[in-house]
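Excluded from the complex is one protein chain; the other protein chains are retained at their positions.
This part shows chain A:
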Amino acid sequence: MSLLHLCFYSSYTLSGLGLAFHRTHLISALLCLESMMLSMYIALSMWPVENQTMSPALIPILMLTFSACEAGTGLAMLVASTRTHGSDHLHNLNLLQC
């Protein structure tokens, strides 16, 4: 794997691990998700540069659009759960716990 590919690949993996092992706050998980989207954007932007083709250049823009939708929805759910539970601590989200 070339070294720049290793850079965004390891960034994606680190953010995925941060998403899997988030500790107290829900918003830390959302931040790790945003970091995964950023590394995917960089990866998709390197495709038209390396292959010297023009039309894959709109794929990162499209991905950023849907990532903005997803970030807005995730933040709305964060605000809704903070209003209901008082904080966004993950051990408060235990309605399904028996």
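Operating definition for what follows: a residue touches a chain if its C-beta (ideal position, glycine included) is under 8 Å from a C-beta of that chain, and two chains touch if they have at least 3 such contacts; residues count from 1.
Assume contacts and distances are computed from a predicted model.
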| query | Quick one: the chain not pictured, UniProt calls it what, "DIS3-like exonuclease 1", "VPS26 endosomal protein sorting factor C", "1-aminocyclopropane-1-carboxylate synthase" or "NADH-ubiquinone oxidoreductase chain 6"? | reply | "NADH-ubiquinone oxidoreductase chain 6"
| message | Suppose we count only contacts with the excluded chain; which residues of chain A make the list? | response | 3-4, 6-8, 10-12, 14-15, 17-18, 25-28, 30-32, 34-35, 38-39, 41-42, 45-46, 48-49, 52-58, 60-62, 64-69, 71-73, 75-80, 82-84, 86-88
